[in-house]
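One protein chain is absent from this view; the other protein chains keep their places.
Moving on, here comes chain A:
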Amino acid sequence: MATSATVHYVGQKVSKVRWKPTSHLRRSTIFASGGWDNNVNQLCLWSTEGLEDDGTAMSMESNLLEEPQLISAVEHEGSVTDIKYIDGDRILTSSSSGNVTLHKHDSQRGTLSILHSWSGLHHYNGTSNCSCTSLATYPNMPDFVSVGEDGRIVVLRMDHQKLVRTIESADSTTISGVTFVKSYEIATVNFIGQVKVWDLRQKGDKPVRAMLLSGDRVPLLCIDKHPTQPHLIVTGGQDGVLGLWDMRQDRYPVTLLEAHSAEIWDVMFYTANPDHLFTCSQDGAVWQWNGSSMKTPSMDISRLLNPSAVTTQNGVDASNVPTPWLSADASKHKIETFSLLPYNRSAVNSMDVTGQNLVCGTDGEAVYIVENLDLGV
């Protein structure tokens, strides 16, 4: 089936969208969206149930049924800065007023309620609160991490009001993104182009590794880790450059790809086939990156030509677990990219993929759903 896109205008600028997680191989039909920069910001749940399933009902009624239907909405204090699904019905959100809230979705009654709330996590010396920028969770672990503009890393535990741990001066600038690398290790990106890796078991406020961009220290805005190779990290920068980092290697990124013409707001590997990754940007574009086409043949050729160089460049296990993202060819424009929203103008702040469907939210107050992506699975 051909790729098709549906648009729905939601009446508030969308800062985050996340699909509800589903059990293996099933496509999710529910997603959450968060608003920003409104008088009243909301966390909304949407259903895309009518999109394909009952084609008969669709043709009878007006086109309106094709658009996502609002299941539930709840007011959110401050702008929504991040959304994380814990499981099928629990949603964590972070806010620009420095709070983190755990919501519960009652699927029977279709309501959203607040289970727990941590307020004032991020602040300037206790005087005024500041934005919590990002959250990170790890599957089946009660602990999660929140980072903010105050450069703090806060470790929290589900259902515990008390903070597990705070790394007070983790960063002298804003930490704009965080992700779990291993169950005890997190990686953060900051305002001055640095990637830091923290071992949560260790005391002290020093990272175990720090890596940085050379040249202009452009702010990094988002981060994701490779689903199967935890040493591989991808970041999106304020200047639209996609950075690929090998945490076993030296302190600079392995590859920098000039991608978008403005801020990359969200980046993610496609979990089911990590040879694909997605970026979305302030310039209004959502790109799908397909690295699989260059993977095998180009590796072989380069190894034949210069075997020693390849091993040093691609690290130790590049030969047994080939991944396109760390090879030097990535910078030679051999990665295919597809623009998924060619007609969109307004900034895309967030996106998420489930199955072959992508959802993304824009500053133009629209939510786009792109279906039937070609993801090589």
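Keep in mind that, in the parts below, a residue touches a chain if its C-beta (ideal position, glycine included) is under 8 Å from a C-beta of that chain, and two chains touch if they have at least 3 such contacts; residues count from 1.
Following the convention adopted for this analysis, contacts and distances are computed from a predicted model.
Note on the omitted subunit: UniProt lists it as "Nuclear pore complex protein Nup85", one of the names in "Glycosylphosphatidylinositol:protein transamidase, GAA1 component", "Nuclear pore complex protein Nup85", "NADH-ubiquinone oxidoreductase chain 2" or "Chloride channel protein".
From the set A:174, A:229, A:288 or A:323, the residue in touch with the chain omitted from the display is A:174, counting the whole complex. For the chain missing from the display, the contacting residue among A:116, A:217, A:231 or A:334 is A:217, taking the whole complex into account.
Residue A:38 is the one among A:6, A:22 or A:38 that touches the chain missing from this view.
Only one of the listed residues, A:286, A:347 or A:370, touches the absent chain: A:347. Residues touching the missing chain, restricted to chain A, are 9-13, 15, 36-39, 62, 64, 79, 81, 96, 124-125, 127-128, 130-131, 133, 149-151, 169, 171-174, 176, 190-192, 194, 196, 210, 212, 214-217, 219, 221, 238, 262-263, 282, 345-347, 363-366 (touch as defined at the top).
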